[in-house]
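A single protein chain has been removed from this complex, and every other one stays in its place.
Let's turn to chain A:
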């Protein structure tokens, strides 16, 4: 009796390692060798690998493998730890319901982040159109000009190219400007400054200058804003060497990413979304910063890995409700870091589920999804049971008409269909 228990425990530990390690193939062989030598069929190990019928009682360890000395958490608790597993690495698990916190809308969270950083570091300043006296066209910088003055919260004329250039010049001397594009699409006019000066100066000067700018603004498809005001610039900026790109999706990560971006020595482009500014969430009272290079585990699951970011996260979660009702168990990851990708979290997920669905708002051609598909194929090809499915927006200028605009963007029903097909 005891021996059987021992063998099962040993198998559990081995499978724990097999889940947690990157060298999955290697350990799997070890596990099956071990199992074979103990005279236990490797069925237990195989069962772990198969995602079709997960053993509910087996411990499921998420992205960061905890050391063995701690207790192995039961699968019953797996849902609770995993929700902010990655985020929990870097800050206190303040998102747990135990701490009170305060409710904010997303734009208020951004403002809080900005204000805290401006308070903390006198070198932080804001450049943008209508950020000062008007308070920001999306109220992100409301009240900051009254508090910090016109020089720190600078109302610029409508000259994206040159005020972005000015921000880069100021950053070269040590200031930490936050540049706001009233709509991300306007920053196309500043592409040269962002690409050549922001992104490359650190390299071409041999490391003499760092450019700690943050370039932020709302982008994405809104409600019938028209083609020029519904652009997704992450696909154009992603090849620029030297910049980091992040996309926020909740008040919690908006504030955290804003703070992290301001503190980063690298130029960071923070993509917000026009439709997400009024999202409400309870965020911690204490100061926290979110890692710029990590993805967020939104919903752990077993059947399929759904990678998404920004507004599409909500479409995916909506689809996830339907999927759960239909008996599927999708794992939803908000990739957050668009450049560089958090292949660690993504890879661990793929090793578990072996199926990937990417849902993005970029256009089909040359978008984030296209790059992510390539990166996953390159790195995790062996773990895929099916080709990666990438749902993106259509390669068209976003039309004004509501019905057409709806079809341009990925809708939850399409996500449900894609998962069903993938998990057939």
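One rule holds for everything that comes next: a contact is a pair of C-beta atoms (placed from the backbone, for glycine too) under 8 Å apart; a residue touches a chain by one contact, two chains touch by 3 or more; residues count from 1.
One rule holds in what follows: contacts and distances are computed from a predicted model.
When the listed names "Pyruvate dehydrogenase E1 component subunit alpha", "Serine/threonine-protein phosphatase 2A 55 kDa regulatory subunit B", "Acyl carrier protein" or "Septin-type G domain-containing protein" are checked against UniProt, the chain not shown comes out as "Pyruvate dehydrogenase E1 component subunit alpha". Only one residue in the set A:143, A:174, A:387 or A:402 touches the chain that does not appear here, and it is A:174.
For chain A, the residues touching the absent chain in the complete assembly are 2-3, 5-6, 8-10, 12-14, 17-18, 21-23, 26-27, 30, 34, 38, 56-58, 68, 71-72, 74, 76, 125, 151-152, 154, 156-157, 159, 161-175, 192-193, 196-197, 201-210, 212, 241-242, 244, 264-266, 293, 339-340, 343, 379.
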